[in-house]
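Note that one protein chain is taken out, while the other chains of the complex remain in position.
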Amino acid sequence: MKDLLWLIPALPLASATLLILGGRLMSPRIVAALGVGSVGAAAICVLLTVLQWQGAPLESQLWTWMQVGELSAGVSFYVDGLTLVMLSVITGVGFLIHLYSAEFMAGDESYARYFAYLNLFVTAMLTLVMADNLLLLFFGWEGVGACSYLLIGFWHFDAANGAAARKAFIVTRAGDAAMALGLFLLFAEFGTLDIQAMSAAAGERWEVGNPTAVLATALLLGGAVGKSAQLPLHTWLPDAMAGPTPVSALIHAATMVTAGVYLVARTHELFLLAPPTLLAVAIIGLLTLLLAAFAALCQHDIKRILAWSTISQIGYMFLGLGVGAWGASVFHLMTHAFFKALLFLAAGAIIHCLHHEHDIRNMGGLRTRLPLVFISFLIGAAALSALPLTSGFYSKDLIVLAAFEAPVAGPWLWAGAVLGAFLTALYSFRLVFVVFFGRTNTLPDRQPGPGMATPLAVLCAFALVGGWLGVPVSNVFPEAETGHAALWVEVISIGVPLLGLGLAWLLFLGRGLDAGDLVASPPGQALYGFWHAGWRVDGLYDWLWVKPYMGLAALLRSEPVDRLYGAVVGLCRLLHRALSNSQTGRLRQYGTVMVVGVIVLLNIVWRAAG
Amino acid sequence: MRSTELLPFVVYFAAVILLVATMLGLSWLLGQRRANKATNMPFESGVISVGSSQIQLSVEFYLIAIFFVIFDLETVFIFAWAIAFFELGWAGYAAIMVFIVVLGVALIYEWRSGALDWGQKTRRGLEGAPPIEETP
Partner (left out) sequence: MSGVNWWAIAPLLVLSGGAVLLMLLVAARRDTPLSWITTALILAAAALSCLPAREAIPQAVTPLLMADSYALFFTALFAICGLVTVIVSHEYLGERHGENEEFFLLVLLSTLGAVTLAYANHFVALLLGMELMGVSLYALIGYPDKLELPLEAAIKYLVLSAAASITFVFGFALLYAAVGVLDYPGIGAALASADNPVLLASAAMIVAGLGYKLSVVPFHMWTPDVYEGAPAPITGFLAAVSKGAIFAALLRWWMASGLYELPGLLTLVALVAGASMLVGNLLALLQDNIKRVLAYSSIAHMGYLLIVLVACGLVADPHLAKEAAAYYLVAYSLTSLAAFTLLGLLSRASGSKELASLDDLTGLFWRQPGLSLLFTVALLSLAGIPLTAGFVGKFYLFSAGVAGSLWGLLALLVIGSAIGLYYYLRMVYRMTLAGDAQPAAVERPGWPARLTCYGLVLAMLYLGIVPGPLMEILRTIL
């Protein structure tokens, strides 16, 4: 089976190539068949691989990409449990989203381009997770970034979409630069970028807390933070919702944004040698999950709510990574992919059926009008809120408990995570109640077709029972000590989401409290505005980076350096004009100049002779 | 040149300037000024001049004059050789013969070119040439 590994990324790549070259000539049906079928075939390959997997890592050397000095970068794959989880998510969820897209995007004039990008994205993402060395990983990393850029700006005729795409690209680029520096540092240190070899060498070379290790992992973390939209580089993700909704589901919820989590998990042996970085990971995760949860509470664009919740959930994963709950994080990554893809697709269905309406204040009462979507959304929200027995419950509970047992500041981390869980339930069910209950504001003009309903149904199942699957990563990560937390901790962890649900019930179904009153009060107004603007981080960055940069650009626009050269030219012209004026054509003046010249020469020689 | 050596020159130069300035200045101061009809007329020893000074003379006058100067000057060299005839010997003789032959060739050339003709030009090639444009 290991010989067929190359097929997994190759299938979508071939499809993307065909679509790019000949997409214009194909009918939409063929485009859809090609785009969806290739990912489906890749998913089948992954399924076969999983079924035949013995537990040992698979390695597959394809060819040497470049050989420069010590640096030998091969296109070669390394597939272990972690990779298999990622592969399953990417191809499985990816296939469902492709299937959904076939209906969702029907009628778009750039249908082939859409599937070409999407297939290309899947290729890059697969390369990223299968790469056995950091260079190939970085290649995939940049590939998904580029595809993300292309897909956010897919409807590029609207300038705002282009701006959003640019923002995503530039912000993640800041992280990528750090990551590239980290790669250079690691290569300088070990002379190789092969992940396994490097991990082994690091264990021998570095003691725990080695400054170089801290620096290198901090740089890698920079890349992860950028790609996974964590503080302080999270600002691009809400804007990235400008892309088509399936894209948001695939790239900006299920797969690409979790690449940062994957990177940290993949290089966990380096991170283990750098406790300060690991603590930073946990703190970043905690802060992000809280900040994003508050921000999600105050949005009214359905996709932005989900985007902020994605940021928040990835914050949980980072928290898990930071406290050493590697397996739990990867588990949460998987379940999150299920339920968040479900939520996005359901949201997409709402948008699809409601004439591209995004604002939840204009929705309401859809429970009876779109029953399938309601059920999907309800299941997704329950899983997102980690209500017991849903998939999100198992994974999030593991992370929250692991946070409690963290060596440093455990209870505080736990408390934050629990607060986050409360908020998650609150905003999730705010969404459910506002959209599906109450008065009907807009009537849907159609129902989702089979192409959209099938993925929703399948994902509903996974979101419910995905928690029982477990992830086969015991061989990948060090054994976590499974201390049993106190009972009250467990009870609080489990109960808090229910409290959140209850509060949402009170606030948004008008049973006693009215959210409108809260928001209308002066402190409420201020907080609402503040959180609605995502803690005004965008404004801060605008003031801190964008404005000075634009100012500098405006300054350089007039090309001050060229002025200098321009001055030389100007001087030459000036001298030319002055000298030309001396050429009068008058004989007497020429004669005068000669006589003066002789006198000057005589003076010069006498002066020189002293 | 030291500045002390230059001093006499400076003094001399200043003296010349001073002298000329004095002469012009005194005559301007002391001289009488009249504005009669004849004041600005050229003084030709009391005779009133007639006609313009811009008389056109035939160009052949100048040509002949130039030839005269050239050949006259060249006789000077022959005289100089003749005086030192014996001292210069055969070498001098050969040299002056070359000189005289070249002179002769030049004369033949001038003759054949029509430079010695007066009035009627016999030089070939002028017949078809456009007349020189008169510029006022």
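Order as written gives the chain letters A and B; numbering starts at 1 within each chain.
What we mean here is this: a residue touches a chain if its C-beta (ideal position, glycine included) is under 8 Å from a C-beta of that chain, and two chains touch if they have at least 3 such contacts.
Quick caveat, the model's predicted, so the values are computed rather than measured.
**Student:** Which one, B:F13, B:Y62 or B:Y109, makes contact with the chain that was left out?
**Tutor:** That would be B:Y109, which touches the missing chain.
**Student:** Considering the whole complex, which of A:A160, A:A188, A:L443 or A:C572 touches the chain not shown?
**Tutor:** Of all options in A:A160, A:A188, A:L443 or A:C572, contact with the hidden chain holds for A:C572.
**Student:** List the chain A residues touching the unshown chain?
**Tutor:** For chain A, the residues touching the absent chain are 572-573, 575-577, 579-580, 582-583, 585, 587, 589-591, 593-598, 600-602, 604-609.
**Student:** Mind pulling the chain B residues that touch the left-out chain?
**Tutor:** So the residues of chain B touching the missing chain come out as 1, 91, 101-102, 105-106, 108-109, 111-113, 123-126, 128-130, 132.
Basically, only the chains that are shown with their structure count from here on.
**Student:** In whole angstrom, what separates the CA-based centres of chain A and chain B?
**Tutor:** 101
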